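Just one protein chain is left out here, and the rest sit where they should.
== subunit A ==
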Amino acid sequence: MGTRKTKAPPPAALGRAGTKRNLPDHFKKYRHVWVFIELERGQVHPVSFELLGEGRRLADQLGVQLAGVVLGPPGDSTRHAVAEAFAYDADLVYLVEKPLLTDYRNESFTKALTDLVNTYKPEILLLGATTLGRDLAGSVATTLLTGLTADCTGLDVDDDGSLAATRPTFGGSLLCTIYTLNCRPQMATVRPRVMRMPQRSNKRIGRVIRHDLRMLEDEIVTKVVGFLSDGQSENANLAYADVVVAGGLGLGAADNLQLLKNLAQTIGGDYGCSRPLVQKGWMAADRQIGQTGKTIRPKLYIAAGISGAIQHRVGVEGADLIVAINTDPNAPIFDFANIGVVADAVSFLPALTEVFIRRLAPGNHIRLVN
């Protein structure tokens, strides 16, 4: 593959994988691992820290630096995001601070990130597979004409230094490992909670490289005219809950979901469901757990009346302890649960709730009405 002559800024470099040492110079210029630090409405999404943990490992393997990329408005939230990137072990941070980066918009964020890549040339660029991250990653990869591997569950560096990105395919029944051969950077997105949350250190702010964004508000077609918060009650932060209780079709009726909520409340956990319950309108879509729902990583996961189809399994495998309650002793969920109870969930859940109440807060056992 020959050198490609283009006007500046150059698109992603072309080269040949597997022969890194013999690559043309412009390909070798792509170095270091970058993690996009997702900042929306002033909050850093925890997936960014999970990615910094993963990025640290890759950077160490490659013997290169780990950088965070922070795009945001001038002010506290952006400054905080920079500090957090260092606390989670970034060596340096690329920072673009502009009022027009206050809200996420595809046009401004794509330009800012693309400009940074073209200027500083990372070898690997990781983003969270959130609504924001996926929206941005697709645009950036297409603009750079480089490869992007979505929703990875495993990232590794090969002998020749290429990124080996593993992701589920066909609903999780198979895994595939994908390489980006002839282009740089190698881009990947990873869903929240797939990677472990790394330790936070007290590292102080390090090297910050500021970059300008040459763009005017008038050039951005899309305007954010409002935000409707999910509100407290339906604000499912399932992915980060330590204890999750979930129900499936085995619960039989929408009314029985109350049993689930009672148990969740008793043990200070959150609740979720399998997909059919969302399809029936019994629960909100953002409480669905699994391949097309949330990935969770709780310390305790209790599945009641859930068969354990592969699409559900891929969302819960990171749990420390999986407890399954199912009437069918041959249900697939018992193949990956740690503790199994063959029982009718509808009568078992209230009993379980009561026992928990007794064990956790003695003397307080008349709270349930069923």
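One rule holds for everything that comes next: contacts are C-beta pairs under 8 Å (C-beta built on N, C-alpha and C of every residue); 3 or more make two chains touch, one makes a residue touch a chain; residues count from 1.
By our rule, contacts and distances are computed from a predicted model.
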item: Record-based protein name (UniProt) of the chain missing from this complex, from "dihydrouracil dehydrogenase (NAD(+))", "Protein FixA", "Acyl-protein synthetase LuxE domain-containing protein" or "Na(+)/H(+) antiporter subunit C"; value: "Protein FixA"
item: Hidden-chain contact residue, picked from the options A:Gly53, A:Gly72, A:Pro122 or A:Gly172; value: A:Gly172
item: Touch residues of subunit A, complete complex, unshown partner; value: 12, 40-41, 45, 103-104, 106-107, 110, 130-132, 134-135, 137-139, 141-143, 145-151, 164, 168-183, 221-230, 235, 242-243, 266-269, 278-279, 285, 291-292, 299-300, 310, 320-324, 329, 333-343, 347-348, 351-352, 354-356, 359-361
